[in-house]
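The other protein chains are all here in position, but one chain of the complex has been omitted.
Then we have subunit A:
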Amino acid sequence: GLGLASIAGEARAQEALEPNSYEDITQYNNYYEFGTGKGDPARNAHTLTTEPWTVKIDGMVDRPGAYGFDDIMKAMTVEERLYRFRCVEAWSMVIPWNGFELADLLDMAGVQSSAKYVAFETALRPDEMPGVRFPVLDWPYVEGLRLDEAVHPLTIMATGIYGKDIPNQNGAPLRLVVPWKYGFKSIKSVVRITLTDKEPPTSWNKANAREYGFYSNVNPEVDHPRWSQATERPVGGGLFAGRIPTLMFNGYEEDVAELYAGMDLTANF
């Protein structure tokens, strides 16, 4: 039962992470702007134009403006981060991202002391995104983090996978990665970052507030109303992959639990 599961979970947290294949990572995606099927993004996302690309950084910053992707890359230090990735649908992968810390990008724009939250927005290109013809969500896709979550050293903007430029279906040319939260928080193809003092709206929360909270931290003890979050299936293991226990904060409890000290994680899900 539960005892055994938690022991197995701890054992897994200790062992070295084995990354998924490049094919797993780039052919099994949720990117609803390109269709709701898992294979749709890999099939359809080639139409997305990623050059040139600018990220508008505005709101409570000292240097608001449109930052060109190449200029950002010149200023940032890209490193590899091998992270667990846990989807809210209860599947998971291990992904070798290349990227830089979001904190460094925010420093570039100069965050003002009044800022408390960071809002993100995905590109909305009806001509390039066949999925946005149907109102699966209220487009454009938006996400948000509390400022302390955003500047946490684990939070990165990913620009590559396995040392290659990040493919369109994974959120080219740059996407957020917050490894202790459900995957949908890690917004793709970011075109705008806004510093604000109010909790920003987020797409899945707008679609169904009962099921998707602002925090959406991976938590095996707080179930999605329609399915359990206690276990997950690693993608790439074929028909008999089985399930493994889901770890608190997706295995990053030691690094991030203090961000939520004193908070009721059942209410702030």
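The rule we apply is simple: contacts are C-beta pairs under 8 Å (C-beta built on N, C-alpha and C of every residue); 3 or more make two chains touch, one makes a residue touch a chain; residues count from 1.
By definition in this document, contacts and distances are computed from a predicted model.
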>> Since a chain is absent, check the UniProt entry for it and pick the matching name: "Protein-methionine-sulfoxide reductase heme-binding subunit MsrQ", "Amino acid/amide ABC transporter membrane protein 2 (HAAT family)", "Aldehyde ferredoxin oxidoreductase" or "Circularly permuted type 2 ATP-grasp protein".
In response: "Protein-methionine-sulfoxide reductase heme-binding subunit MsrQ"
> Pick from A:56, A:116, A:146 or A:243: which residue touches the chain that isn't shown?
Replying inline: A:243
> Which listed residue, A:137, A:154, A:191 or A:222, touches the chain dropped from view?
Replying inline: A:137
> Residues on subunit A that touch the omitted chain in the whole complex?
Replying inline: 1, 23-24, 27-28, 32, 36, 38-39, 89, 91, 134-137, 207, 223, 225-228, 230-231, 233, 235-236, 238-243
